[in-house]
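Note that this complex is displayed minus one protein chain, with the remaining chains in position.
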Amino acid sequence: MTVSDRLRELDVTLPGVATPAGAYVPAVRSGSLVFTAGQLPFVDGTLAATGKVGAEVTVDDAAGLARLCGLNALAAVDALVGIDSVVKVVKVTGFVASAPGFSQQPAVIDGVSALLGEVFGTEGAHARSAVGVAELPSGAPVEVEMVVEVR
Amino acid sequence: MTVSDRLRELDVTLPGVATPAGAYVPAVRSGSLVFTAGQLPFVDGTLAATGKVGAEVTVDDAAGLARLCGLNALAAVDALVGIDSVVKVVKVTGFVASAPGFSQQPAVIDGVSALLGEVFGTEGAHARSAVGVAELPSGAPVEVEMVVEVR
Partner (left out) sequence: MTVSDRLRELDVTLPGVATPAGAYVPAVRSGSLVFTAGQLPFVDGTLAATGKVGAEVTVDDAAGLARLCGLNALAAVDALVGIDSVVKVVKVTGFVASAPGFSQQPAVIDGVSALLGEVFGTEGAHARSAVGVAELPSGAPVEVEMVVEVR
C-alpha cells in the first residue's frame, strides 16, 4: 500500500502548501533527505489558534494543532517530491509556545507523532525533540519541522 | 582503540536507553547519519534535577546535567547501531531552561561537549547551538539532541 493509499484509507487529505512566512521555501531536498520549514497550524491561510499552551490553549487542543502542523509538513514534502517517495520519517522538532510552568510539551507534540504513526506505520517512528519556547510567529501555539528520508 | 575501549578507560558506562517521553523512538538512522531524540537528564528513569538554570539550578550543576543528557544520547546511538560504529560527532543542539536574564547557555552545554571530547577525541569536535528556552518537558533544566556520523 502506498502512502497515498493509506492517506485515503485514513480519510486524510493533505492541505495546500502553507505560504512561507518569509523569504524561504516550504521544503528542500539534499540527497535522500528532505528538510521541511517550521510549520504553523495554518488552515486555509489562517492560524487555527493563537496563544500559549497551558494558558489560553489546552494540551488537547495543542495536540490537535501539532497534528495540523504535521499535515502542513507532509503537504510541503508532497509538493516537493511526492508523498509516495517518503521512505521513512527521521526527525521531528516541536516548539511549543509555553505558559510559565507548562511542562507537558511531549503530550502536545504527540499530536504529530501519532499522525506519522497512522500514515507511515513503523516507518513513521522518528527521533524527536519537544521544547517550550517563549514566543512563536504570529502568536502560534505550536511549530513543527521535520526531516524525512526519500527514495 | 575503539570507542568502547575508550569508554572503559574513562570508566564511563553508558546508561540504559531512556524511555521516550512520547510516541517516538530514541534515535533513527538515515544513510550515514544518526539523529537522536532530545535527551533529558534522566538517571534510571528519574530526572536528576528540575528547575530553571540561573535560579534553582547552578551553571555547574546544569553542566553536569548536560553531560547526563549526552550519555543518554550516546546510549541511544549505541542501542541503534553500536557505539563503535560512530565515525564522528556532527552536531549538538542544547536547550537550556533559563531563568530571566540567564545567558551562560554555552557554559552549560560545555558539559556535553567536554564528554564528547573525552570519548571521541578530535572526532568528537562538533558544531553546536545552545539556546535558552522558556520551559522543558517535566521541568527538566536541560535537553540535548545530537547528530552523529556512523560507518
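The first chain written gets the first letter, and so on, giving A and B; residue counts start at 1 in each chain.
The working rule: a residue touches a chain if its C-beta (ideal position, glycine included) is under 8 Å from a C-beta of that chain, and two chains touch if they have at least 3 such contacts.
Please read these numbers as outputs of a predicted model, since none were measured by experiment.
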Item to check | Hidden-chain contact residue, picked from the options A:E9, A:D60 or A:E135 | outcome: A:E135
Checklist outcome for this item: In the full complex, chain B touches the hidden chain through residues 31-33, 88-92, 98, 100-107, 109-110, 113-114, 117, 125-134, 147, 149
Checklist entry - Footprint of the hidden chain on chain A, which residues? => result 20-28, 30-31, 35-38, 93, 95, 97, 133-140, 143, 145
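Going forward, only the chains that are shown with their structure count from here on.
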Item to check | Mean-CA-position distance for chain B and chain A (Å) | outcome: 24
